[in-house]
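Note that one protein chain is taken out, while the other chains of the complex remain in position.
Our next item is chain A:
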Amino acid sequence: MGDPLFWHRLQFGFTATFHYLFPQLTMGLAFIIVVLKALGLKTGEARYNDAARFWIRIFGINFAIGVVTGIPMEFQFGTNWAQFSRFSGGIIGQTLGMEGMFAFFLESSFLGLLVWGEKKLSPKGHFGAALALWIGSWLSGYFIIATNAFMQHPVGYALGPDGTLQLTSFWTFLLNPWALVQYAHNMVATVVTGSFVVAAVGAFWSLKGIHETQARLNLKVGTLLGLVFSVLVAFPTGDLQGKMVAKHQPVTLAAMEGRFDSGTHAPLTLIGQPNVAQRRIENPIRLPAVLSFIAYGSFSSNVQGLEAFPQDQWPQNIEFLYYAFHIMAGLGTLMILVMGLAALLLWRKKLESSKAMLWTLMLAFPFPYIATTAGWVVTEFGRQPWLLYGLLRTPQGGSPTVNAGQTAFTTLGFAGIFVVLGILFLFLVGRELAHGPESHAEKA
């Protein structure tokens, strides 16, 4: 508790986790709103615009919380991680600066037009505002992922004469292969979050027997997008991400899987409890040779276990990493099943009469949030003990002049503010849900 590093890590982890509950829905909904507005333009049917109008209201509330919880993220680089910023600012400052210049200006300029501008703008103009928000929010995502990718797999840099990192190739850094794969995986996941939320609201209205047309439309859009994107999260993007980890962070892969010994025909552990002290998995259920295939494309590949690496390079919290990875992968599979079943019922025109499926869809919306959070836990704890993989260890990155008490104090301050923001968010979104969608026909 007296160790500043503990508090720096807790504060960043806590604020980043809370923050990212909002942008994932922002980015997912931005895409879905573009789809709805495009369908509205193409068909001229009011129901698509009515649905878009409802989701834009949710989007507005969600976006506001995303913005204000994002501000502290930018500041923490300097306040809590001064040595890290000093060491790598010449590189990651590029993408963080570009995020402001190319993404935030675009988003902030068109948000007001999207939320309040439907009457002032032509239908095409309003579609344009939706498009701008989608492009802006997804660009913002890329710059953050590229920053994270540099921490996972540094490329395009050299060590300068003053001992800090210098950029040698801008494009190598910006188009880091790790960033491309991680971006695809992450962005597809945001649409899964959006689809589950849309489907859950459709199911809620359907079960209540209100807003019939909109309930049906939301169920349809949520289920179809949900199925396509849940599959895409696993394959090809999740698969590629796994291969990326296997290639560049083999010790992380071993820890994620709780694999202590090396060998060929490595099995995939579906379930079981890691016992790090005795270096084994207890009560495992395994698929033989599958891990070798997933990681390296052949059942006979050798997959290194933790024993193949010096212990000072192991991620410190192997149990946490293991469970987070298995929760992510397990929920990912479950989400494909849920959406697959819902899509089947939709196709047979039985979705709205199946109470059990509607209840499942209504209650399943936290799954993508949990899976996404677990996925980021895998990413960030998997990178340990490094802050910049292979270059800077986490304890070397903190601010030398900030003590544990100060960081504990500000962490508690954030906890307080986040509780208030969370309650406000649920309250305002709850009101919108109760109020339901508005049809332009009713209003005019």
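Note that in this section a contact is a pair of C-beta atoms (placed from the backbone, for glycine too) under 8 Å apart; a residue touches a chain by one contact, two chains touch by 3 or more; residues count from 1.
The rule we apply is simple: contacts and distances are computed from a predicted model.
Enquirer: Suppose you had to identify the omitted chain by its UniProt name; would it be "ATP-binding cassette domain-containing protein", "Cytochrome D oxidase subunit I", "Spore germination protein" or "Polar amino acid transport system permease protein"?
Expert: "Cytochrome D oxidase subunit I"
Enquirer: Among A:Leu10, A:Met101 or A:Ile271, which residue is in touch with the absent chain?
Expert: That would be A:Met101, which touches the missing chain.
Enquirer: For the chain that's not shown, point to the residue among A:Ala51, A:Leu111, A:Val303 or A:Met357 touching it.
Expert: Once the missing chain is taken into account, the touching residue is A:Leu111.
Enquirer: Which residue among A:Asn49, A:Thr69 or A:Gln214 touches the omitted chain?
Expert: If we include the chain that is not displayed, A:Thr69 is the one touching it.
Enquirer: Pick out the residues on chain A that sit against the missing chain.
Expert: Listed in rising order, the touching residues are 60-61, 64-65, 67-69, 71-72, 74-75, 77-80, 82-83, 85-94, 96-102, 104-106, 108-109, 111-113, 116, 119, 160, 164, 166-168, 170, 399-402, 406, 409-410, 413, 417, 421, 424, 428, 431.
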